[in-house]
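Note that this complex is displayed minus one protein chain, with the remaining chains in position.
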Amino acid sequence: MAQDNNPQHNDEKKIQETREKFLKDYNKKREVESPDGQKIEVEPMKDYFSQQRPQRKDPHKGVIEKFLNWARSESIWVLGFGTGCGSIEIPPLSSPRFDMYRFGVAMRPTPRQSSAMIISGYLSVKTLKRAIRSYEQMMQPKFVMALGSCTINGGMYWDSYNTINRLDHYMPVDVYVAGCMPRPEALLAGFNQLKKRIREGRAEGANQYADHFDWYKANQKKIIKDWNMPDYNW
Amino acid sequence: MQDIVDKIRSRYDVSEVTEQRENLTFVTVEKDQVVPLLMQMRDQEGFSHFVLLTAVDWIEEGVFQLTYILNHPGKKVDLGIRAHINREHASMESAHHLWQQVATYQRELKEMFGIDFPGSPRVDEEFFLEGWDHTPPMRREFDTKKFSEQTYFPRPGSKSYDPREYMKQKLYCDDYEEEQ
Partner (left out) sequence: MKKNNSFDQSPDRSKYPENGPDNKPDIDLSSGKYSKVWQGPNHPGVTGNMSLELTLCGDEIVDAKTHVGYLHRGFEKLFERRLYMQVMPTCLRMCVPESDTNEYCFAEAVEELSGIEAPEKAKWLRMLVLEMSRLQMLLRVVPGQGGAFGLGIGVQWGMYVRELVLDLFEELTGGRVYHMYMLPGGVRGDLPEGFRERAQSVMDEVFRFAERIDNVMFTNSVFKKRAIGTGYIDPSWVDQYGIVGPNARAAGYKRDIRKDHPYLRYDQLDWEVPVLENSDVFTRSRIRWMDMQVTASLIGQILEKMPEKGSFKAPTPNALNWRIPKGETYVKAEASRGEFGYYVVSDGSAYPRRIMLRGPSYTHAIALLERLLIRANIADVGAIMVSLQTCPPEIER
């Protein structure tokens, strides 16, 4: 894990202060009146959301896990969330010429139904917040495929003030597809690589996220000033 | 185009006229004359299409230059109206009542440059950025590279060079050696 040398970041108190500064009114601690006139104190960030952390799910033993992994790798259901430029190459992928359905890859409209997420390019801080939320809502096991140079080291936007440089500091990444922008063929190769990883039992991103939850959360909180969501959206 | 510029000259203090192309002219007026001029251009001269509003940061002179560009659909000419405002406590009269989309441009300027437009709808709301508590990013004194290196995690092992120097050394090494 990389060291963070910026003194500003390591100041827990400062992070807490900015969080409180951007807290929306409806998320602030307040007193509400119930229909029968009773006064109740609510703290939405604690009361409305669960405080449960993600749980590690150990793989099964032997042939059962192999069978499950085969099934998972043959039905990669992708969350249809285009986050950057790369999403323009996803419609051609579902057209007859490239036809991702022959690899068992399908687009799903909701995170609850999908097992893979494509981060298709640069992530601005505002989108990162939504992407994390969507990622956490997905069922285990879940896989992340990152497209483009911008998810690897910032790419074209390496010195931009609003795009992240490395995606793997904020969520575990299974496969990177390099290029700006990657061609549909590269995407298909990426899917094949992902399948290979799943079959070998190496695509353990969700468990990695659960194991290093505090590290990921700390990184995320450093850049998302306007937090306004529970720590884990499951 | 010349007749319109003459008309503007007769009623407003025009300090500079630049004829960039035959269908594009820039005029510079005083800050408090911009909105009356826009209104006159729209209602009497027929510049009915508002193209853009933007700001340029001239940090050396300590001013922001605001540029409004209007288009005349009939005569097919563009008119740019420039005004300079002070960088400290930058504030400008709002023109949101003239065209509907002006409010959006003003919201952007408020966020990216910190220029205030009192009375413009939703001007204080966040527009592009979320949870930004630094200098408005489009101001020249804001260093995006420094901010990025401090905030996001640059991949270790990657080096960054000044592109100009680096390309000189690598691509045009003959010229570079001569210069040395």
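Labels for the chains are A and B, by order of writing; each one numbers its residues from 1.
Throughout what follows, contacts are C-beta pairs under 8 Å (C-beta built on N, C-alpha and C of every residue); 3 or more make two chains touch, one makes a residue touch a chain.
None of these values were measured; they are calculated from a predicted model.
Of the listed positions A:127, A:151 or A:207, the one in contact with the omitted chain in the full complex is A:127. The hidden chain makes contact, of the residues A:103, A:157 or A:232, with A:157. Set against the missing chain, the residues B:114, B:137 or B:154 yield one that touches it, B:137.
When the full complex is taken into account, the listed residue touching the unshown chain is B:67, out of B:67, B:91 or B:150. Note that of A:16, A:50, A:75 or A:95, the residue touching the chain absent from this view is A:95.
Mapped onto chain A, contacts with the missing chain fall at residues 80-85, 88-89, 91-92, 95-97, 122, 124, 126-127, 130, 156-157, 159-163, 180-181, 183. Contact between chain B and the absent chain runs through residues 18, 20-21, 23-24, 26, 48-52, 54, 56-57, 67, 69, 73, 76, 78, 80, 99-101, 103-105, 112, 126-130, 137-138, 140, 142, 144-145, 163-164, 167-168, 172, 175.
One rule holds in what follows: only the chains that are shown with their structure count from here on.
Those residues of chain B whose C-beta lies close enough to touch chain A in the complex are 128-133, 137, 142, 144-145, 147-156, 158, 160.
Those residues of chain A whose C-beta lies close enough to touch chain B in the complex are 2, 4, 6, 8, 18, 21-22, 125-126, 129, 152-154, 158-166, 169, 219, 222-227.
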